[in-house]
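With one protein chain held back, the other chains of the complex are shown just where they sit.
Note that the chains take the letters A and B in the order they are written out, and that residue 1 is the start of every chain.
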Amino acid sequence: MRKTFLSQNPSVMWFIAFLGLFTLAVAIGSEATGTGLISTSMVKTLGKTLCLCLIAIAMDVVWGYCGILSLGHFAFFGIGGYAIGMWLMYARTEGIVMTSLEGHVIPPTPQEVQDAIGNQIFGVVGSSDFPWLWAFSDSLFLQLLMVVIVPGLLALVFGWLAFRSRVTGVYLSILTQAMTLALSLWLFQNDSGLRGNNGLSGLQNIPGYEDTSQATTSLVFFMGSALALALGYILFAWVVSGKMGSVVQGIRDNEARVRFLGYRVERYKLFIFTLTAVIAGIAGALYYPQAGIINPAEIAPIASIYLAVWVAIGGRGRLYGAVIGAAFVSLLSSWFTGGGAPAINLGFYTILWTDWWLVLLGVSFVCVTLFFPKGIGGLFDYLVRKPS
Amino acid sequence: MFRHLLMLLCWVGIVGAAQAQDLQPVLQGHAEEIAKPSRSSVSVALDDLAASGAPQVSVFLEQWQDKGVWQREADGVFFFGTETGDDLTLRDIDTGAESSAPTNGFSQLKPNGGVRRLIGTALVQFQLTDPDLARRQSAVDSIARRPEADQLGPLRASIEAEPDAALKARKIQLTNFLSASFGDTSEERIAAITSMATDTSIEARAVMNQILSTKTATPSQTPSGNVARVLTSGDDLSQADAYAQLVAAGLAPTIISAAAIREALAAHVVGGRVGGIPTSQLDTDAGRAKAYAALAAAGTVPPLVTELDQQSAVADMNFYEVYDEPDSAVTDAARATLDSIETRVAAAQTVDLTLDALSLASIYFLAAIGLAITFGVMGVINMAHGEFIMMGAYTGYVVQLFVPDYTLSIIIALPLAFAVTFAAGVVMERLVIRHLYHRPLETLLATFGISIALQQLAKNIFGTQARPLTSPGWLDGAWVISDVIQISYIRIAIFVLALLFLGLILFVLKRTRLGLEVRAVTQNPGMAASMGINPDRINMMTFGLGSGIAGIAGVAIGLYAKVTSEMGADYIVQSFMTVVVGGVGNVWGTLAGASLIGFLQKGIEWFNPSNTLAAQTYMVLFIILFIQFRPKGIVAQKGRAAAD
Partner (left out) sequence: MNDTLLEVSGVSKSFDGFKAINNLSIQIAEPELRAVIGPNGAGKTTFMDIITGKTRPDSGHVVWGERNISLLGMSEADIANEGVGRKFQKPTVFEAQTVRQNLAMALKNPRGPLAVLLHRKTPSNAARIEGIAAEIGLTESLTRIAGELSHGQKQWLEIGMLLAQEPRLLLVDEPAAGMTVEEREKTTDILKRAAKTRAVVVVEHDMEFVRRLDCKVTVLHEGSVLAEGSLDHVTSNPKVIEVYLGRGHA
């Protein structure tokens, strides 16, 4: 079945092939393999970009295919990051605490170990007790499960409430934005149990692999991200092709018609919303160990809007468009804001791109919406179809 | 006793003011205490000074307090003196005759802070009857700041002759406070306390609370003293706290803490064993307890206080708090009065909260009404609405750079902000929105693009730090109704502005040609067009109007909050919620939405005052749930059109 599906969708094959070559090239060029053509920080940036591409295709499915402009998918991304971050932080702190307690005449009791870890982690918010949220943080397996379950469950409950009462269009967008806002405000509180605005940090250190260099770790995560993107791409391409794709796009174009054809539109929306939320959570769980730190500002509503911007610029309704958009805009953004772009001297005024990049992005975004509703991906389509 | 003397003194002071009496002899009688005063010794001298009844006493005390009294070293006579270079200008204390002398032979009296305060207290008695109103005022204020028992007499005596009505009322109130705390008899105090039942001032509450102050009493089998509250172990008091009280009172042995056990064990390791137990087994609480028990049995460490020991120690004891005030009749009266005051305070707080919520609702209304017009009437989501608010606020700031008069600048800024944002809105409608009608999600995104561009642009022009938008002087301050209820004028102004806008918008929509055309286009664009209405023009005007109002809201918001490039973003989500909760396409709906959200936010903040973040979280969650049950908002559009 997979075979027929792939042969029917050559663009998926092309994408996987390209991604494979790209991964291979980065692996060869990375410091971990000794050539050192690509710096470790660059490998991390590329790995993070792949994660952003993964959430971008999720966003594309939910918005470009199903027509739900969710301004909340970055919240799911963040939840995934927090879920894995809890384990990373707990396990690493446990290691540090055990080392510091070693050699004492009287061996520590489990309670003492727990208290010391709690003190280390929650000292910054003036607490030392473990909140109930951290109940499973000592188990990698359970926290990995959380990466999938928490975003999925939240999306399921929220989506069920919203779709059941037939909130659609702009209202739904604002509702998802409200959800994101509520989540980030909650996380900003010190007593949320997730270290308030300090967030979780030190996530780049993988417990159990303290002796492994960051060059190797980052390459492993890069390849992991590439694999996740490839699998995610195939999954979504499979979902949006065939009859499911027909129904989902039908919902986007004319919800009432689909309903009168006898499809329970709410269930389909819920399925898509939840599935993409889970993938967003996975993307986040891969992203934040590479970023090293996660804090509530990452989840602010603006992040989810940027996600929509990437997909729109890349081109909605085509998965590779979302990948192009996310990669292009996020890399360009870090180039501009990182001071990589040369300043332009107008004689009377010097344009510093750190100041003007957002203006440029905003204006170009308006232009894309107005003049190229199909985005960069649409241009790509045009070029590919031209010769035939 | 002293009080009677003072009363006599005051009486003497009033009746026999003319009677000349020399102060110097009295001073010489206490020369030692006056020249080298200490807090303990000076009070006798002060009493005698006051008792002398000499009119110069208050002047002397003031000078003494201000280090203006000098003593001639040769014979110990006191003078008022002013230092000029090496010389002193001296004034005789009784006659006022001036003379001059070199500083050498004199020493300045420098009472320390504690003594100066005592002098001040003594002075108050004189100042209370001073002919100068300001000095009487300050004397009363000083009593209010530091009420003391011996001030009651002079204060009470000064009421009768007080010419100023307001000050007289204040003196009576203060006398009540003092007699409540320091009255001679229980009856007097209870009468004073009862008379305060309607006084919601913070001072009155402080007096009551002071009378009702309690301390933890030593635990005992039978409570004694004026018992405020008996604490039951488990409910009011945890067992650990109860036991800690026993320990503090020396009635029970100290608990050996987990850390102390650990240290004790570590100190007694012998050959890898503690009390015969290998250290490797000490990684559990049970193991440690066992080892410690072995040590205790050998007598090397004090025995462990077990949970059971604590329980039995606590069980047959009573834990209670007693009032500092021994008289239970007084404390009962104070409790009753405080309850009555607190009921009134609660009522007043409700009023205050309502006013607060009302002003917050006005702000949300102002911020959202422009959005309601563009969103409701045209179905256009304008994510840059917040940036229009910001633009209005910066317009106000720029106007103030050129027009220094704040009143005038605000009068200029309001229409100018409207004009600027109206123009910006029209330009945006022409260039962007017009091409995106019937594609609401795309409009949302395009206007978001404009929003980030405008925000960054403002940052580039005005910098990242907050800019001031100063309100005119007559808007400073607050309308103080009582200690509990007060509302700043600026919020009243915003409330009035919101009302004005409500009226104005209703007028424009319901009574003008433009409003008629707007409603026509909203209901049926095709039909409107065929009636000769140009929908293009109407859309442009509507969008301009909505944006212009945002500009004015910006000036209003800028007056009480800071003007930053991000201020718009702070309001945009709330504004959307206001519109959505209220019901789209209806001015009254926006009003209802703004009120609901304003009151809700204040209400939640009241329940949880320390945590505004939590308040916002709960509010957003509430709104999400609210939309579940009323997807069309409070004031839903009705009719068949609404079904789709």
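Convention: a contact is a pair of C-beta atoms (placed from the backbone, for glycine too) under 8 Å apart; a residue touches a chain by one contact, two chains touch by 3 or more.
What you are looking at is a predicted structure, and each value in this text was computed from that prediction instead of being measured.
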(message) If I consider the whole complex, including the chain that's not displayed, which of A:Gly20, A:Gly36 or A:Gly242 touches that chain?
(response) A:Gly242
(request) Could you list which residues of chain A touch the chain missing from the display? (result) 1, 239, 242-244, 246-247, 249-250, 253-254, 256-265, 267-268, 271
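Here is the rule we use: only the chains that are shown with their structure count from here on.
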(message) As a quick test, compute the distance in whole Å between the mean CA positions of chain A and chain B.
(response) 44
(message) For the complex, give me every residue of chain A touching chain B.
(response) 69, 104-112, 158, 161-162, 164-167, 169-171, 173-175, 177-179, 181-182, 185-186, 188-189, 191, 301-302, 305, 308-309, 312, 355-359, 361-366, 369-370, 373
(request) Show which residues of chain B lie in contact with chain A when the two form their complex. (result) 258, 262, 265-266, 269, 274, 279-280, 282-285, 288, 381, 432, 435-436, 440-442, 444-446, 448-457, 459-460, 569, 573, 576-577, 580, 611, 613-614, 616-617, 620-621, 623-625, 627-629, 631
